[in-house]
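With one protein chain held back, the other chains of the complex are shown just where they sit.
The block that comes next holds subunit A.
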Amino acid sequence: MDSGTSAPPLLSLRGVSKSFGPVQALADVDLDVPAGAVTALAGDNGAGKSTLIKCIAGIHPPDHGQMFWEGEKTRLHGPGDAAALGIQTVYQDLALCDNLDIVQNMFLGRERLRRGQLDDVSMEQAASETLSDLAVTTVRSVRQQVASLSGGQRQSVAIAKAVLWESKLVIMDEPTAALGVAQTRMVLDLVRKLVERGHAVLLISHNMTDVFQVADRVAVMRHGRMVGVRPIDQIDQRIVVDLMTTGESDREVSEQPRRDEEPRPDDDQEVPG
């Protein structure tokens, strides 16, 4: 489905399946996530987006299928394996401790020690550097508690944490879901900045406007299957909606909104070639 490139993509999934009891959450999913690009993952509720990112993050090891990291076949046995490869996930709930400050949150689980004690100075310097590299300049002090931050600032801290930990792939689950207009723009700018720095970003979002603002590629899932992966210039919002709801679309890319076609009836088995 992807236009071929010479170097292997950062992450490739081939034929990944995952069942929870009788429920098949993922069926034979293929996906490439290249470095230096935002891959948006779209799909209706229950389409398998969350399960897919949990597979990649090592939380739910897949039942079948293969995962290639920088061209090498690999298998994750837990979140620690994913983190060791350089995969960081920014969850929707952000997983920040309100009662800790920005520096403590960014280093949580990987504190720097100096003579057995927490090395606050070195951690604070590194955290400040990362935040200013990412042009996150709205926080008053890196020593302020996360509880006192706005939603966008919290999101920025969570993303900066992923950067600080030298991740190659940053997975974001609905990063703008709870944000206002200005803060959404701040977070989307941050996403582009990550990509400019060479990170790969895999972004889950329901918000089509956001997707088309930042994504380089769009992957659409439906009923646990990957029904389409296209570069951003070969897809538009109506095609995404077609793929999400029916699993296929024979529209041409167009800037004109059209509303003349009825949605097709559901067919779970249908996968476009």
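Things worth noting here:
Going forward, a contact is a pair of C-beta atoms (placed from the backbone, for glycine too) under 8 Å apart; a residue touches a chain by one contact, two chains touch by 3 or more; residues count from 1.
One rule holds for everything that comes next: contacts and distances are computed from a predicted model.
As stated in its UniProt record, the chain not included in the shown complex is "Xylose transport system permease protein XylH", which appears among "Sigma-70 family RNA polymerase sigma factor", "Xylose transport system permease protein XylH", "Probable sugar-binding periplasmic protein" or "ABC transporter".
Touch with the chain omitted from the figure is made, among A:8, A:79 or A:231, by A:79. Only one of the listed residues, A:10, A:31, A:76 or A:139, touches the absent chain: A:139. The chain not displayed touches subunit A at residues 79-80, 83, 91, 93-100, 104-105, 108-111, 113, 116-118, 120-121, 124-125, 128-129, 131-132, 136-145, 147-150, 153, 182-183.
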